[in-house]
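Here the structure comes first, spelled out in C-alpha cells, and everything after it is commentary.
Yeah, one chain of the complex is gone here, protein chain that is, but the others are all in their spots.
We just call them A, B and C in the order they show up, numbering each chain from 1.
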C-alpha cells in the first residue's frame, strides 16, 4: 500500500483524495486544510483524517467542532507520497517542507515547470517520473491537449497544431470571478503559454495556442486544428480516438448540445460530482480537410487531472507499468462513458 | 409494493424514477421517453424498462440500439400509479389516457390547478390526496414557499407574506434559454401567479409574490418577508425551522456564499446530481424587525419536488400517515444535510 | 460661473464632467486622472484639461503623448468646487486636501455618511447642502429609493417600505467582477445597509432593504413594497409618479421587456452612453393591494447620480432653488424620456 496524503483540499484536492481512496494499492493518510468550511465538513463525514495546513489556525477547527488528526508535518511524516493541491505558487513554496522529510510530492499545473523534476501526463511520459522527488501533473488544458496529441502523433505524425482555448471564467463555486458579459482575449498576447506548457510533455511538437476567457463555469472548450503528416479519413480518426480510454467521443444520437447536458449525462450515470475525467470530443466535429484535422473538445477543468494524479503516484514510486496503472485507475474510478 | 410508472423522463422524471427505486414499498415499472437521447441511454444503464411515449417513434429507439419494453399504454397498464413529468400542458392532455385505464396519476407544477383533484405539498396537506384520481405536486417555488409557511403559520400565525422570487433563467442543460445579461421583471405584472398558487395549498394565507428572472441556472432565490401575528426572537425562528426535515439552514461556518458552493457541498457529500431536496435557508439572513420576519432561501428547482412526488404516491393510495411517509422518503433519499 | 473640477475620472466622473460642461452656469476647470488609459484619451479628444491625480505618474501621460495641465492640487486651486469621483474610500482620504485649499467638495456614495456634512438627493433635501464643506451624493440605489419615496411620503405617507435590491454584479467594463452563474444573497445579513443609507436622507422613514447580486451588468432592479398610510388607486399612483421629472414610467406599448431594451431605447433616442438618469419604473408593475403598493424599478447605476451631482454643486454654493436647479439640470441633460 502506498500511503498518500493530500495537502490542499479544494477543487482538485478533494477529488484526488476520493480517487486515492478508491485505489486498491493506496491508502489515504489524510488531508490538510486551512479552514473548517463546508469542504472540511464533507471530509469529516467521509472519515478522512483532517490535518491543519496552517497550524496557527487549529483553533478554528476546534471551535467548529472538528477534531484534527494533527498538523501538516504529521501528515507528511505519515505519508509515502504527498499530493499537493494548494493554490498556484503555494505548492512550490511547500517543496522545501517535503524535502525536509524526504517525501516525494506531486504538484499541480498552477506551479512552474522549472520547480519540478518532471512534468507529467500518464498517456505521454509515465516512465519519466520514476524516482523523481517532485513531479508536476500539468494543467487541465495541457493534460487535455497532450492526451489528444499522443495518438495523433504516434499514428500520423503532427506537423503543426493550432489551438484556440476558450476557457471558463471560473469554477462553479468561484463567485468572485468574471467576466459577467464579455469575451476576453486572455492572454491578449499570442501565442499563449499553453503551447510551451505542452512542450514540457512533448518537447518537439510544433504547437501554437491562443487563449480566450468567457462567462461560463462548467468546462473549457478547445477548438483544435492539427496539420498531420499524413491524411487519414474521418472514420480512421474516430476509430483511433475512441480506442483511447481517456477520450470520450460525444455521440450525435445522445442529443447533447453543450457542456450543460454533458455534465448532466455524467450525473445521470452516477458520476461523483458529475466529473468528466475524459476529454470530451464532439464526434460530429471531427473533420479532415487535406492534411488538416479539426475538432472540438470540452475539458472538465476540475476533473481531467484526477486520474493523472493517481498514475503519477504510481509512476513516481516505480510501481506498475503505464498501461497497468492507467487500467487500474480507470477501472477504479469508472473512466469511460 | 406500489407499482409506479414514470411518463416523461426529463429533469423531474428521471429524479423521481431514481427516488421511486430507492423506496422500500415501491417498484418502478418503467419510464416512458420520447427520444433515445442521453437520458434514455442513462436509463438503460440503470436497467429501467423503457417505453415509447410516442409509439410512432419506436423505430428511433431501435435504430439507436435501445430495446423498448413497450409503449406508454403498456406502462400505464403495468402500474398502480403514474407520475407524469412531461412538459407543461402535456400532463393535462395525458389525463384522459390515465382515466381510460383508471390509473391514478400525479402531475407536476406546470399543469393548471383546475385540472386536478388536489394540489399537494406533503408537509401541508398530505391527507387531502387520499383517493384522488389526479394529484398535482405544485411547482418548485410553491413547494418551497409552502414548506416555509407551514411551521410559521402553525407557530406564530402569518398575517401577510411578501416574497420576491428571483428565478433562474433556465436549467443547466437548457442552452436555448436566456437572458444572457439582464434582470427581467417576469412577469412584469404584480403580484405574480406564484401567490395564488400557494393558495391552492393554503387557501387562507395572505401572500403577495413578485417574480424576476436572471441569468443563472443553479437555483432560485426567494427574498422572503413575513409579517407574523406574534413576535418571535431570531433564535426561536432558527430553532423552529431547523426542526423541519425539509428545511436546511446554511450555517455561517460553512463558508458557503452562494448557490455554486451550496451545490458543491451537496456533491461533496455524495448527493446524486448534487440535488438539494431541501429549502436552503441562509441562516445568517434570518432577521426579525418588529413582527416582520426576513430571510433568504435558495430553492433547487430540479430537486425539491422529488420527495413530494414520492409522498404524493403514498398519500394518493392511502398508505402511511403524513409523518411516516415523509420519514420513509427522507430516510431513503437521504434528506437532511 | 461656478468653476468645477472633477477628481477621479472613471464611470461616474466622466459622466459628471460631461454634465458640468452642459450647464449654463458652470465651467469645467478640468479632470484629474491616474492613468493615461482610454478614458484619458477620450477626455483629451473632448478638450478637457487633464491633471495628474498622482503626481509621480505624470511621466506615464507624457509617454503616452498626453499633455497635462498640471497636478491635482492645481486643479483644486483653479476650482470653486470639486466633484470627487474616486473609488470608495479614496474620496474620504482626499478631504484633507480639499480642506487645505478651503475648496468645498462633493463625494460619492461609496464614502461613509459620517465623513460628510450632509448626504444629498436633490428631490429630497436640496436645501440642507447650502454652505456645507463636504456633501455626499448618495449611492445609485439610495438615490433611486429616495426619489421614489419622496412623492409617496408627501402624498400618502409611508408606513413601511420593504425593498429587495437585485444588484448587477459589475459595470459593463468591469471584467474582473462576478458572479458568472449564481444568485448571491449579498449581503447575506438582513436587512442590508441600503435602508440605513436611505435614512441619511429621510431619517424618519421606516424601511427594510435586502440585497442580492446577480450576473448582469446593465442596471439594478428594485422589487419595491411600500405600505402606505392611505390607499390610492393604481391610476393615482401612476399620475403621481409620472409628474416627477426623474421618474420614467416604462409604458407597456413600448414592448420593452428588460434592461437590455431599455438601454437600447435610451441609445435610440440619442442619449450619450445610453444613460438613463431617471428611475425606470415598470408601468405595468404598479399594483395596489390594500394599503400595499408594489412596483419594480430599474436603476442605471452609472447614471442616476449624475443630475444629483450637478444639483449638489448649486445647492452647496447656495445658487438657485431646488426647483430651479433641477429644472436647469434636467433641461440641459435632456432628462425625461
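Definition applied: a residue touches a chain if its C-beta (ideal position, glycine included) is under 8 Å from a C-beta of that chain, and two chains touch if they have at least 3 such contacts.
Model, not experiment: these values are computed from the prediction.
Note that the absent chain touches A, B, C when the full complex is taken as a whole. Among the residues B:5, B:172, B:211 or B:258, only B:172 touches the chain that is left out of the figure.
Although one chain is not drawn, the whole complex shows that of A:54, A:183 or A:235 it is A:183 that touches it. Across A:210, A:228 or A:333, the single residue that touches the chain missing here is A:210. Where chain A meets the missing chain, the touching residues are 160, 162, 164, 166, 168, 179, 181-185, 188-191, 208, 210, 212, 214-221, 223, 225, 257-260, 282, 284-287, 289, 292, 294-296, 298. Take chain C: the residues that touch the chain left off the picture are 14, 35-39, 41-42, 45, 64, 171-175, 180-181, 217-218, 253-258, 260-261, 263-265, 267-270, 272-274. The omitted chain makes contact with chain B at the following residues, 169-170, 172, 174-182, 184, 215-217.
Basically, only the chains that are shown with their structure count from here on.
Interchain contacts join each chain to each other chain, per the touch definition above.
Comparing the CA-atom centres of all chains against that of chain C, the greatest distance is found for A.
Mostly identical positions are employed by chain A and chain B in their mutual contact, as over half of the interface residue numbers are shared between these two copies. A straight line joining the Cα centres of chain A and chain C is 46 Å long. Contact of a single residue of chain B with at least two other chains is seen at positions 181, 217-218, 257-258, 260.
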